[in-house]
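Shown here: the complex without one of its protein chains, the others still in place.
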Amino acid sequence: MTVLVSERLTIAVEGDVPVVRRRARELAQAAHFDAFASAAITTAASELSRNALVHGGGGYAVVEHVSDGLREGLRLVFVDEGPGILDIDRALRGGYSTGRSLGLGLSGSRRLVDEFHVETSLGKGTRVEVVKWARFRR
Amino acid sequence: MDPSLTEVLQFDEHQLRTRLAFFRIGEEELDRLAAMRPLMEEATAQIVSLFYEHLLSQPETRDFLDDPVLVDRLQAKQTAYFLQLFEGRVDLAYVENRFRVGAAHERLGVPPRWYIGAFDRYLGLVRERLIGRGVAGAELVADLAAVERIMHFDAALAIDAYVAGHLATHARNQAALRELASPVIRVHDRVLLLPLVGTIDSFRAQQVMESALLGVSEEQARVLILDIAGVAVVDTQVADHLLKTTAALRLLGAKTILTGISPQVARTIVELGVDLKTLHTRNKLSDGLELALSLVGREITDKERGS
Partner (left out) sequence: MTPTIPILRVRGHLLVSVQGELGDDVVEQFQNDVLSAIERDRGRDGGLLVDISGLEVVDTYVARVLADTAAMARLMGRHTVVCGMRPEVAATLVQMGYMLDGVETALDVDDGLDRLGLPR
């Protein structure tokens, strides 16, 4: 996988979430995502960066425009050093929230992307990596 | 004009340098190739014709070459192609040319295995020339290595173009299939029909949802009839997809009418625990159409009785 653009963005305050979202959107455009794919990855970027901020106490995101030579795509990584996800299985199944929310951010993001990996360890933090590829080139 | 293949495949100066390094082609190899050029110019005609003799002697490749006019044209191209190997220069224009050769073979439907075999034949013919030249020892070995490397470099580029061409064809087929698979038909002002036929997997379900949403948004439709009479199997997963499409259309402000519901499908939907209040369903498409029209304030009346 070739990385064409890579940026690291801090997630420390509320105002950082829209910044990550906007960057993801711009890169999706550069990678020729259609409207549906672009909305999907941008929304996932929003959910995961808010999770890193709200549940993880902040951290950073790496947003990348990648290519495997044949397809272009986006790789997004979200890292925090927060408490970790208490019940990862339930959180991935959806409908589980430690806040007053519906708990659809994490499970929903997973359905919006092509590749999804979570590493979480209690007391140490959480790292979520997602990849989405552009469809129907040319 | 089509974008260049180097552009499409994102093959830039950096890629070129790393690729040359990987195949161990440097100044020395390029100089050696350039030095061979006079010898090769002399031999081109014969090498190319022996090369075609080989291709025409094999049943698999002969099938692609049954048109003598085509063979003549290809031979002319081969001559230029062959001599370019001994230019002593490999730049992006060179790469583009090799990509085009690969793409042309892909379009002709020549599989890479024959392509690689043909390369080997070329290599053999060049080797004979070099050996026949009378230079031996380390010099000969180094010359042979230079030729082998550039030809393998070429083969790799051809394969890149093959794979990309294949994927592009695949993408086009997918796009065509996407239109075939979920045709949105306008049956009345602000009323659309989407008849589904065949098997629905999650990929197809996603296409159906997107086509339905785009259709509704483009036509400003208020109602979409989703006819599932032709769907082979409606299990809970398919039913779930169909209901998601319904939910998405509702978010846009349009109503969905599901028609063509068999007893088994009815059972599946009830088992899923769907809130039936929000779901418009009809057994027959014609009943669905009537309902759709009434939802946009129209009705079908009997002509004899007048309206």
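Every chain is named by a letter (A and B) in the order it is written, and numbering of its residues begins at 1.
The rule is short, and it goes like this: a residue touches a chain if its C-beta (ideal position, glycine included) is under 8 Å from a C-beta of that chain, and two chains touch if they have at least 3 such contacts.
As the structure is a computational prediction, the values presented were derived from the model and not from experiment.
In the complete assembly, the contact with the undisplayed chain comes from B:R250, out of B:R186, B:R250 or B:R267.
Residue B:M209 is the one among B:V90, B:M209 or B:I269 that touches the chain missing from this view. Residues touching the missing chain, restricted to subunit B, are 209-210, 213-214, 216-217, 220, 222, 244, 247-254 (touch as defined at the top).
For subunit A, the residues touching the absent chain in the complete assembly are 14-15, 17-18, 21-22, 25, 35-36, 38-40, 42-43, 46-47, 50, 94-95, 101-102, 104-105, 107-109, 111-112.
To be clear about the criterion, only the chains that are shown with their structure count from here on.
Subunit A and subunit B have Cα centroids lying 29 Å from one another. Those residues of subunit A that touch subunit B in the complex are listed here as 2, 36, 67, 69-70, 135-138. Of all the residues in subunit B, the ones that touch subunit A in their complex are 8-10, 160, 163-164, 167-168, 171-172, 174-175, 178, 210.
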